[in-house]
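The complex appears here minus one protein chain, its other protein chains still in place.
Think of it as A and B in the order they're written, each chain with its own count starting at 1.
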Amino acid sequence: MSFNKSDAPFTWTGFSTKWYSVLVNSPNIIEGFKNTLIVAVVTTIISLALGTLLAIGLARYQKSSALEAVALTPAIFPDLALAIGLLALFTSLHLTLGLHSVIISHALFCMAFVTAIVRGRLAQIDSSLEEAAQDLGDTPIGTFFRVTLPSIKPALIAGGLLAFTLSLDEFVIAFFTDGPSTPTLPIVIYSMVRFGVSPEINALATVVLLISALIVTIAQRNVKVQDQI
Amino acid sequence: MALAVKSGGRDAIKRRALLSRAVFLVPGLTYITAFMLIPLGFIIVYTFLSRGTYGGIEFIFTFENYTRALDSLYVGVLVKSILIASAATLLAFVIGFPVAYAITKLPTNRQNILLVLIVLPFWTNFLIRTYAWIVLLNTQGFLNKGLINLGLISQPFELLYKPSAIVLGLLYAYIPLMILPIYSSLVRIDPAMKEAAINLGATPAQAFRQITLPLALPGVLIGAIFVFVPSVGNFIVPELLGGGKTIMVGNLIRDQFLKARDWPFGSVMALSMVIMLCALFFIQARVNRRVLGDARA
Partner (left out) sequence: MRISRTAVAATAIAGLLLGLTACSSSDSGATALDPNADLSKQTLTVSNWAAYYPEDLATKFKEKFGTSVTITNHATNEEIMAKLTAGGDSGIDVAFVSGQFAQALAAQGLIENLDKSLIPNEANLVPEAAQLSYDKGNKYSMPYSWGTTGICYRSDLMKGNEPTSWNDLLMPKPQYKGKVTMLATERWLMLPAQKALGYSINTQDEAQMGKVKDLLVKAKSNLLAYDDTTFYDRLVSGEAVMVEAWDGWCNYGIAKNKNIKFVVPKEGSDLWADTMVVLKTSKNKEAAHAFINYILDKDIQSWVVDNILYKVPNKPAMDKSLPALIGDYPNMGITPAELLKGEGIVDLGKASALYTRIATEVTAK
């Protein structure tokens, strides 16, 4: 079922990389790509930081199923409802829409995914290591950096990569919260795809696909290595 | 922050514990409150306001948005959305469960590859994936042309621009979200339990029904939510694959916000989706507790 329409684009005369060069020369697409990257990177950083902290807090310090539910809700909250709620919030604060508003919005649901993954990993890890560290005189902050973080490294990588790829392709929330002058790539694609799928779009899709596949492969390698440690 | 263990007594420890708790929990929870709960609050507040002449909101309190929403036109759209999303979810389960189960039976290294393959389409842009179906299924598209060339049919099938096309589009879009959680649940089942059951005289079918299925249920329920919620609120698939002839609640919300610029009314629609989510959450928790309680007995 890995149905993939982003096969190498064909011109009428045969196989050619012509469309890839059209892509590179298209300022809109480059702009969209740049914006999307910025958003994805910053979103990943924010969601990793907040999500990890939250996961640890829930695992070690405050066992509350209500709070866990709240922490995970952004992941499954209907994206359309979230999008317009955020739009309402931003406009009433007279906040100019732009990449920053997209980042804020993306970080919200990406954080929930990071929390879920790190939380899952923490549940499997024995907290006795951390307790031992504390008994030996370490501070909670120190324990966090020296014991907890290393033990959840695979989860951090998985969570970070998931956050990155989710943000990369996210359309609905970006559509509502982005400023009109800084479109992200999915928004650019939406404007173009309305006209039917052209070969450039296929080329673009292939590029994004390859990048994502690359990320996933790196993730796989990394996680396997970590498991063996 | 002098937090050496040696200083102070139980008070110091308590204070430290409180501080640590705050450090970990406060940033995340504040963020969620600010950017999910407060926007939710906005939506709720907006449902009681009025539309300005050219759109936006005016601070005139009214129940009119709610009474309008109860009009059969909009209730009809909501019901249709739930039906279409449910169909997609059901199909996702029917197809996804066997697939997930089959994967668990494979050797471990093959499992990873297959999982990646399943998730791979996800990494293609959603809009493009949906458009691919149009290219494939339209009356002049690959599928019809192929069937005609093979002589199997004489007139092209009209597969697109109907509700069934929307179900198909949603199914294809979200089925990985059904397969992965089910796989997760299945993989965590201790094979010893099944062996014990069989040793005690159960047939494989019975063991499956009474051990595997209930223990897989949490994954199934999560998968169902992961498929249903984005499906019911989707506006792209109905627009592209439904030919604009079938509108779902997502289209309604989008139109209210972008075309009619009737934010208060759109907010009522959006709120209905949030309520649906809460209802599903609730059902999932209840079913989980009941079924898992039985299985553990």
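For this structure, a couple of remarks:
Here is the rule we use: a residue touches a chain if its C-beta (ideal position, glycine included) is under 8 Å from a C-beta of that chain, and two chains touch if they have at least 3 such contacts.
Computed from a predicted structure; not experimentally measured.
All shown chains touched by the missing chain in the whole complex, by label: A, B.
Remark: the omitted chain is touched by one listed residue; of A:Leu95, A:Leu129, A:Ile157 or A:Ile215 this is A:Leu95. When the whole complex is considered, the residue among B:Ile38, B:Leu83 or B:Leu114 that touches the unshown chain is B:Ile38.
Seen across the whole complex, the unshown chain contacts chain A at 27-28, 31, 66-67, 69-70, 73, 87, 89, 91-98, 179-183, 188, 190-192, 194-196. Those residues of chain B that touch the chain absent from the view are 33, 37-38, 40-42, 44-45, 51, 53-57, 59, 73, 76-77, 80, 138-140, 158, 160-161, 243-247, 251-252, 255-262, 278, 281.
Convention: only the chains that are shown with their structure count from here on.
On the side of chain B, the complex with chain A involves touching residues 3-5, 16-17, 19-21, 23-25, 27-29, 31-32, 35-36, 38-40, 42-43, 46, 112, 116-121, 123-129, 131-132, 135-136, 172, 175, 225-226, 229-230, 232-233, 235-236, 250, 253-254, 257, 263, 266-267, 270-271, 273-274, 277, 281. Listing the residues of chain A that touch chain B in their complex gives 1-6, 49-51, 53-54, 56-58, 60-62, 67, 69-71, 73-74, 76-82, 84-89, 92, 104-105, 107-108, 111-112, 115, 134, 137, 139-141, 165, 169, 171, 176, 185-186, 189-190, 193, 196-197, 201-202, 204-205, 208-209, 212-213, 216, 220.
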